[in-house]
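A single protein chain has been omitted from the complex, and every remaining protein chain is retained in its original position.
Labels run A and B following the written order; every chain starts at residue 1.
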Amino acid sequence: MNTVYNALADIVGEDYASAQIEELVTYSKDLGTSKPKLPDYVVVPANTEELQQIIRFANREKVPIVPLGGGMSLAGIAQPLRGGILIDMKRMDRIIEVNEKSRYTVVEAGTSHGKLSAYLKKHHPDLMHSMPDAPPAATVGGNIAIHGQGDLAHPHGFNSDMINGLEVILPTGEICKFGSCSVGSGWFTQHPLPDMSFFLGWGGATGIITKVSLRLFPCKKIREMDMFLVEDPELIPDVLYDLTHVGMAEDLAAFSGAIPPFSNKLHHISIFVSGDSEDEIEFKRRLMYDERLAKYIENGTGGIVATAQDIERPKTSKSADWKKGGGFEYVGSIMPVTAYAECYRRGVEISERHDIPYTVVGRVIGSSHAMMFAWSYAFNRADPATVQHAKEALHETDDLVLGLGGTIWKPAVYGQQIVMEHMEPNTLQLMNNLKNMLDPNGIMNPGNWEVA
Amino acid sequence: MFELSFDENQCFACSDYDCLTKCQYMDINVDTAKAEMGKIINQEESFVLRDCVTCYACEEYCPNDNHPFYLIVQRQEELDLAPLPEPLIKRGVQLGIPFRGEPEIPQIEGSALNLGVFSQLGSLTQGKLFEGLTIMSPDSRKMFHFFCQLMYLHYARTSVINEKLPGVIKTITDHGADEVIHYHDECYGTYASYAPAFGIDVPFKSVHLFEFLYNRLLELKDDIRPLNYKVAYQRPCSSRLSSDKYPFVEKIFDLIGVKSVEREYVGENALCCGATIAGQKKKGSRRFCLDLQEKNMADMQNAGAELCVFNCPACMQTLGKPVSKKGIMPIFMSDLCRLAIGEKTT
Partner (left out) sequence: MTAKIEYKYDDMIHRCFRCGYCKFPTDWSTITNCPTYARYRLESFSAGGRLWLIRAWVMGEMEWTDRLAKIVYSCTNCKNCEEKCPISFSDNLVNMVVAARNAMVDQGSIPSPVKDFLNNVHLHGNPYGLSAKKRDQWIEDSNIAPYTNQEYLFYVGCEGSYDTRAQTAARALANLLLKAGVSFGVLGNQEISDGNEVEMLGEEGLLEELAEKNIRQFKELGVKKIITFSPHSYNVFQNSYPKYGGDFEVFHYTQILPELMQAGKLEAPADLNMKVTYHDPCFLGRWNKQYDMPRKLLKSLNGVELTEMERNKKSALCCGGGGGNFYTDFLGGSEDSPARIRVREAHDTGANVLAVACPNCLTMLEDAVKVEGLEEKLAVRDIAEILNGTVTT
């Protein structure tokens, strides 16, 4: 064994540091179509102190480091592009505090969404967080780092809009806190302190998030799912505008897919409704369907498929297994809601060309301020031809996102390049300066957001 | 291709127009009924075509078996007056498309129990009652090959039924069973009522589930212990297509020692579960459906029902949770019969 391994083993203990091929191969692989990229070492720190020592060492020795949460981005963001030390954050998963009256929780960044969700359900049933659709192994830190969205995206926005504070370790090893926690008050607000949000949307290229203060929201006793349906995709932005105007729903998502047949060339909108009583929920439904959406129903262009369905949390992605192949990857974009129809049409066209059953979804963010629109391409991991098709479809889709008026969500290197090509030069310059200032030795997930 | 055997002279000669005057959802007197029926026969628009909630009851009300409901549905399609919004109709039609491969067609000796699109209910078909029967459509991935299609009566799509049904009939026939017992009442209605009405040939013999259960219970008479429950029966819309089998409900109840509560909405006056009404185009349909369900359940409650006995899985899916919230236990008829012979159900 060599000095790097010894140094890591000294910090975390032999059990939690590895340079063995079995770990390197396992951690080299992303769940999507990206080719494997091997790290040289894998390390699993227990707490901020151990992590800080690792980062200081890496900075001194100029060894690249790559932080990994749940590994659910499907975009290959946590694959080491230049080797180095892969840092698995999932042992750092303590739930440190839940403040009921101010409705927030402070957790270590490696806490899984599943664990947080179970904890709140058991100990604070009146509170919930915005749970992403990713499997429960997705981490709080990783999800906000990619600006994820969850089941409170409507009405409350991105999960990264729900942060009251962060603790971060800089590439040079300093621990920084942002928000009211930085002046010794509780972790209840990020504003009005000077903005220092250089750590979200950066693919881990500017520092490692170690603690997150996440806003919690009222959790009502009853939560159900309704389903509305239109055939004409041009109607989707209108219906969503109507529903967000009423403001009685949670989590609005429009979806369409070639399989199963019932969803083909039709557009379902799933609508979450919650309330502390049946009366509250019925009131909300009356406003949404009997008043606002009645026009679609009565002229026959839209209809209620079902109401009061059970919600399965966390959701399982059956589309991963459409080709009995264990794989799918998607292009996520942040789009104006008005782009839905065109996004759908292009998605159908690209999918058909690549012999993939099309799957698209648009999830409302905020009050229809934007939507996360995703084109999902399934592949069979055992059949390289389908992997290649999916890859091509993904690249084609990446290429068209900006042309459709949006921007790529959680881009990997390919998508980052496209975004940077389109970026306003002064902004790009500032990004570059910031990155160099924070990471002078270029160790933080190098290869990401690198200005040419 | 297939034509509805409808004799307009019978309607012209009719004096009561029970089909429309007895309708529980539209307020129609004899004169209006006569006029509207005339329009319908003549393929002219009538408010009846617009306001019909598709509860099937008029099939039962007509004393001449002249199929007023099938005619209404056909006209709805011809005149583009479907009760449901177009996207829901498309969805319904696409829902029935099988997409997971061809079914296995084992040769069945003796009697088959056809689950139709309710393969998941296979777990209900255990125990002595169903001993010796071979399950048809056990695989939920292939179940749409066994879909009787009659759901499309709610969608103004007799054309879809007539297009798909012959293929389904062939799939069932190919099993070679002596007789086919249909778990779902609507399947029975398809093969015993709809198909003959449209001249679609059905080579196999169909048995109504309740007739089968009753006869089987007679064979197992010694095992029956009276259950002594007070029950309400949720009569499904499809039961109107086999009203000659309706008496088996009471016969079974008598045999197993449960008592039907005295309620208002029973027999001819039964209320449908409302599943397809909630999404209809007519203004206020969503609320109307909820009120209808409340009315139905209040009726059960006021009459003192302890159990609500279901025939149809779709009714169960719609009303099962709501009735249990009212303190009435939902149970399938077949499960009730299993309880009566001392078997545990899930």
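Heads up, the rule we're going with is that contacts are C-beta pairs under 8 Å (C-beta built on N, C-alpha and C of every residue); 3 or more make two chains touch, one makes a residue touch a chain.
Since the model is a prediction, treat every value here as computed from it, not as a measurement.
The chain that is not displayed touches the following shown chains in the complete assembly: A.
If you put the hidden chain back, the residue from A:Gly70, A:Gly179 or A:Gly406 that touches it is A:Gly70.
Only one of A:Lys221, A:Arg381 or A:His422 touches the absent chain when the whole complex is considered: A:Arg381. Within the full complex, the residue among A:Tyr16, A:Phe283 or A:Tyr414 touching the omitted chain is A:Tyr16. Of A:Ser102, A:Ser117 or A:Ser197, it is A:Ser117 that touches the chain left out of the display. Residues of subunit A that touch the chain left out of the display are 15-16, 18, 20-23, 25-27, 29, 31, 42, 44, 70-72, 88, 90-91, 93, 112, 114-115, 117-119, 121-122, 135-137, 314, 316-318, 320-321, 324-327, 380-382.
We adopt the following convention: only the chains that are shown with their structure count from here on.
Inter-chain centre distance (subunit A to subunit B, centres taken as mean C-alpha positions): 46 Å. Subunit B contributes residues 82, 84-88, 90-91, 94-95, 97, 99, 278-279, 281-287, 290 to its touches with subunit A in the complex.
Contact residues of subunit A toward subunit B in the complex are 229-231, 259-266, 282, 285-286, 289-290, 294, 296-305, 307.
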